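For this depiction, one protein chain was excluded, whereas all remaining protein chains were kept in their positions.
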Amino acid sequence: MSQTPVLIILAGGASSRMWPLREKSLMRFGTQPLLISQLQRYRALGFTEAIIIANPENEADIRTLAGQMSAMAVQVAVQPEPRGMGDAILRAEPLLAGRTQTPVYINQVHDVVDDSLHLNLLTAYQTNPGASYLAGYATETYFPGGYLIVTGDGRITGMIEKPAPENRPSNLVSIVAHIHSSAGVLFDAIRAEYARDVPTDDHYERAMDALMKTLVFQVVPYTGHWSALKFPWHVLDVMNYYLSQISGQMVAESAFVARTATLVGDVFIGERVKIFPGAAVVGPAYIGADTIIGNNSLVRNSMVLNHCEVGFTTEVARSYVADHCAMHACRVLDSVFAPGVNFSAGCTTANLRIDKGPVSSVVKGQKFNTGRDKLGAIIGRDAFLGVDVMTMPGVKIGEKAQVGPGTHVHKDVPEGIRVYVKQVLGMVEGDA
Amino acid sequence: MSQTPVLIILAGGASSRMWPLREKSLMRFGTQPLLISQLQRYRALGFTEAIIIANPENEADIRTLAGQMSAMAVQVAVQPEPRGMGDAILRAEPLLAGRTQTPVYINQVHDVVDDSLHLNLLTAYQTNPGASYLAGYATETYFPGGYLIVTGDGRITGMIEKPAPENRPSNLVSIVAHIHSSAGVLFDAIRAEYARDVPTDDHYERAMDALMKTLVFQVVPYTGHWSALKFPWHVLDVMNYYLSQISGQMVAESAFVARTATLVGDVFIGERVKIFPGAAVVGPAYIGADTIIGNNSLVRNSMVLNHCEVGFTTEVARSYVADHCAMHACRVLDSVFAPGVNFSAGCTTANLRIDKGPVSSVVKGQKFNTGRDKLGAIIGRDAFLGVDVMTMPGVKIGEKAQVGPGTHVHKDVPEGIRVYVKQVLGMVEGDA
Partner (left out) sequence: MSQTPVLIILAGGASSRMWPLREKSLMRFGTQPLLISQLQRYRALGFTEAIIIANPENEADIRTLAGQMSAMAVQVAVQPEPRGMGDAILRAEPLLAGRTQTPVYINQVHDVVDDSLHLNLLTAYQTNPGASYLAGYATETYFPGGYLIVTGDGRITGMIEKPAPENRPSNLVSIVAHIHSSAGVLFDAIRAEYARDVPTDDHYERAMDALMKTLVFQVVPYTGHWSALKFPWHVLDVMNYYLSQISGQMVAESAFVARTATLVGDVFIGERVKIFPGAAVVGPAYIGADTIIGNNSLVRNSMVLNHCEVGFTTEVARSYVADHCAMHACRVLDSVFAPGVNFSAGCTTANLRIDKGPVSSVVKGQKFNTGRDKLGAIIGRDAFLGVDVMTMPGVKIGEKAQVGPGTHVHKDVPEGIRVYVKQVLGMVEGDA
């Protein structure tokens, strides 16, 4: 009988493209941080051992989370510097000392997929433990990722990074969901690539290319949900996945729902939540513990985590709102709020361009098409927006930034900065 | 026994004073375009034949509408150039060839009156088919129109156009609702005026003046509702008339009304309308098919036609909203929206001057007192207003205009133009 592979979960990638958001592993899409949610899923599927690759910044948090897992052996390794995925994987080697024959299953914490992907890979491996297995996301739509070169019987002979659309070797995009039949063989191959003097940091991919020459790599095609947290607006995609897992109406006994409040569709209402008269929560929606949905407010297709105030006549639509945010008589549309954001009365996250075209956003100085027709704002931790602030589609606001009343925010606001309007007033004797 | 007069319905007048709105005959005040609504009313009163005078621009639409009428013979004539009402009436002559003795009943499509006006004229004519009959709107309030000169026994001896208030010959204002006992006699008299070299274009009135010297014209006084679509804000008057015809609550079986939604007074709720929790429709009100009244919104004393979205916490009060308009968390007050207007979150049509005086509006370069204490905006087809736009009382916005977020619109915006605010921002280190 085959062994169950040891999970190697990559959680040490830099989060700088997620600005103004922070550490992906810690983001909660429901009750648990993403990392815990992923580990619980693996455990439910039969995995019993995981090694998480952290970085020096998130190591402490990840160790804390790892310590919360029972019925699963979870270890943490740290990649001291960002030297590529191959280097990250090698950090697992000391923790597998003396177990070079063990199979390993490499995943990224920020890839969110259906159980079926993991199950199908595992089944394929158990059916023939002699081969390695890579997931291939089957899609006719062009995607700027790596494409698998596959023979008729599903054997992978190579990978091409971001081919031109017309040069795609298959319809199979590489997802980092890889079962390698032997950890030791993999580590050796990666190490060999780091020993070579090649300037690019695709050591892991090159190691696999080398291994494919002698070993069998089989594709396991996949057509289910796949979202990856690379850019901050991807939070909305991952949120939607988790929202889709809510089924029926789960209302905590300690929650209060007013007689004239309305719950529609699939909703999760946490402990001590208060839903005041005239408010509505329209599913799929998740309302975290101790959050207040004020009179005549509306939350739909959204997550509002714990200890938030969704004040009078606020609308939260298709948005992710983290803990301790305060909103009041405002419109939060297609937006992502880190914890502690204050969004005052009359504020609106404009979410639609006048030309109704796709919304773009600037990441590390470069303008990206977000691929979204509707996108509001991404707002960092503890930012304060005064009354009547309006953010333009795709704008981002740094942590602890302060936006004065009535400001139109047309471009990203750095952290800790205060922006404000210089309004020019006239004054005359009144006419009444 | 007398003949029933053939209707001559003038529908070819220019609509330029209605800018940014278009063709009056096609505007719907309920389920039907105004022209159809008027024709159905005439049919119900016993008229069996109508000739509609179109212009080259609206001919196609009017022919299509005319083709929809059953149980009534409807023909269309076209006035090629705007050469006055007399010329328009003469266009009916070929369609009445060989029937010079027939009585004709001249009306304007954009005059909206009670049935009683038509009935009383008809009864008067049937009682004595030898005379002609003109309606006279009896009012002590001064009105800048034509006044009838009437003898003690109700015979009309002439008409004075816009007399000074102190020189009014009677309290009877001329409405274009005229039964002439003989089409041929009328046509000849008009033609005679066009043959004369008089610079003014009041040939029809002059023709009647001439006829009054030999024939009997009797006044039929009228004190009911009269509104005429001359300026775009008159849409609200005509709307009010049609709203007043709604009696009781007519809710389509296919409509959805949430448990906590409220219907008050006389309302018409069309097919597949959705009225979401906490919303209210306060009569008199008309909600057209496939329109959504979002959570906690309010529509009162208004028409919202088909396929509209009245989004979360929007108020539509005393306003006319045509098909396919989208509104969201905004205030539409005393306003007229052509089809396809986008009115974003936080927008308001200010409807009251600070001095609470009557609202004025500019038409073809000239400022008009609209006579309304409350008037919002008149917005043309497919205009897009971004978030937090505020329109000043009486402002008009052209078709496909774009108004940037936060703009205060103080004067009319031409069609296809984008206006936007240049906001001056300051930026300092934050203090928190």
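Letters are used for the chains, namely A and B, taken in the order the chains are written, and counting of residues starts over at 1 for each.
Throughout what follows, contacts are C-beta pairs under 8 Å (C-beta built on N, C-alpha and C of every residue); 3 or more make two chains touch, one makes a residue touch a chain.
Predicted model only: the values in this text are computed from it and were never measured.
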Residue touching the undisplayed chain, where the options are B:Gln38, B:Asn55 or B:Thr260: B:Thr260
Checked against the full complex, the residue among A:Tyr142, A:Tyr241 or A:Phe312 that touches the missing chain is A:Phe312
Thinking of the whole complex, not just what is shown, which of B:Ala350, B:Val363 or B:Ala377 touches the missing chain? B:Ala350
Given A:Ile149, A:Val176, A:Ala289 or A:Val387, the correct residue touching the omitted chain is A:Val387
The listed residue (A:Leu96, A:Ala207 or A:Val421) that touches the chain absent from the view is A:Val421
For subunit B, which residues lie in contact with the unshown chain of the complex? 260, 262, 264, 278, 280, 296, 298, 313, 315, 331, 333, 346, 348, 350, 352, 354, 382, 384, 388, 390, 392, 400-402, 406-408, 416-422, 424, 431-432
By the contact criterion defined above, which parts of subunit A meet the unshown chain? Give residue numbers in ascending order. 258-260, 276-278, 295-296, 312-313, 328-329, 344-346, 354-355, 384, 386-388, 402, 404-406, 418, 421, 423-432
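To be clear about the criterion, only the chains that are shown with their structure count from here on.
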Taking each chain's centre as its mean C-alpha position, how far apart are subunit A and subunit B in Å? 55
